[in-house]
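Take a look at the structure set out below.
== chain A ==
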Amino acid sequence: MSAVSDFPDWGDPNSPANSYRLSQHYVTETIHETSVPNMVTAVLADYRGYDTMFETVVIFTAGIAIIGILRRFGNDDKDAAKPTLYTKKPDLIIDTTCRLMIPIIQLFALYVIAHGHHSPGGGFQGGVIFGASFILLAVSRDLQAAQKWVPEKRILNLAGIGVLIYAGFGLGSLLLGQNFLDYAILHKIMPATPIEARSHSMLGVEIGVAFTVTAIMFSIYSNLASNGSMKEGL
Partner candidate 1 sequence: MSSESITSFTPVFASIVSLLAVLPIALLGKKPNLREGATFVAAFIKFGLVLSMLPAILAGKTIEYTIWEIVPNLEIAFRVDGLGMLFGLVASSLWIVTSLYSIGYMRGLKEHSQTRFFSFFAVSLSATIGVAFAANLFTLYLFYEMLSLATYPLVTHHQDKEARIGGRTYLTYLLSTSIGFVLPAMIFVYVKTGSSMDFSSDGFLNGHIGATEALILLLLFTFGFAKSGLMPFHSWLPGAMVAPTPVSALLHAVAVVKVGVFCILRVYTGVFGTDFLQSLDLGVVVAWIAAFTIVVSSLIALSQDNLKRRLAFSTVGQLSYIILGAALLSDRAVTGSMTHIAMHAVGKITLFMCAGAVFVATGKKYISQMDGLGKKMPITFAAFSIGALSVIGLPPAGGLISKFYLVTGAMDAGQSALLVIFLISTILNAAYLLPIGYRAFFPKDPKLAAEPFSWKNTQEASWQCITPLSVTAVLAVILFIKPQLLLQLAGLMVGGNG
Partner candidate 2 sequence: MIWQFDLIILVFLVITALISLSVKDLLSAAMIFGVYSFLMCLLWAGMAAVDVAFTEAAVGAGVSAVFLIATVLRTSRRSSD
């Protein structure tokens, strides 16, 4: 099959890398250096912020890529594959439930984004949930209904702005004379100490991530569900 099946006797997986100073440092020093209790968020958005920026870019890329691959502008729907399980009948129960659920989901998503410093979650998870709320809307009604909220142009703008927010924080620190993404320097333009500036910046960055993820998740869904025509969903 491939090289993996020829694994030699896989020796010593049980010696964890956890003792190395790297992870120790993350665990023990995060709070001091960034004032963020959730180490995962801190490492994600600060120590390895550059990675995360490109993680956002990956999402963004995927969105653009799918538009590039699938999207059909204009009206050439002739060869569009019709969904095989397509019914238009609206269902009262589903409709009502969704109507109730969606605001709650969105509220929860906002909480997840904002509270990522202290509890599990953050921009990415929140963004996915937020995006899922629109997807739910599109599934329960149809794509048009959801498009009213977030038309395609706005999706793209949102996604781009999200990445820009993230990168803007980096650029800000670069313009202030420090290295890219060195948030601490942002305290000069923020009412906070350098360490708190890191924390605040992380929040900002998370919001940027959330923007992008929300927009792109919905964009991917609507492209996939409408086979690129953006007209009728499932």
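Everything below uses one rule, namely that a contact is a pair of C-beta atoms (placed from the backbone, for glycine too) under 8 Å apart; a residue touches a chain by one contact, two chains touch by 3 or more; residues count from 1.
In picking the candidates, the idea was that all candidates are chains of the complex that A comes from, given by their letters.
Bear in mind the structure is a predicted one, so any value in this text is a computation, not a measurement.
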Of 1 or 2, the one touching chain A somewhere in this complex: 2
Residue ranges of chain A touching candidate 2 (in the complex, touch as defined): 38, 40-41, 81, 83-86, 120-122, 124-125, 128-129, 131-132, 135, 139, 217, 220-221, 224-225, 227, 234
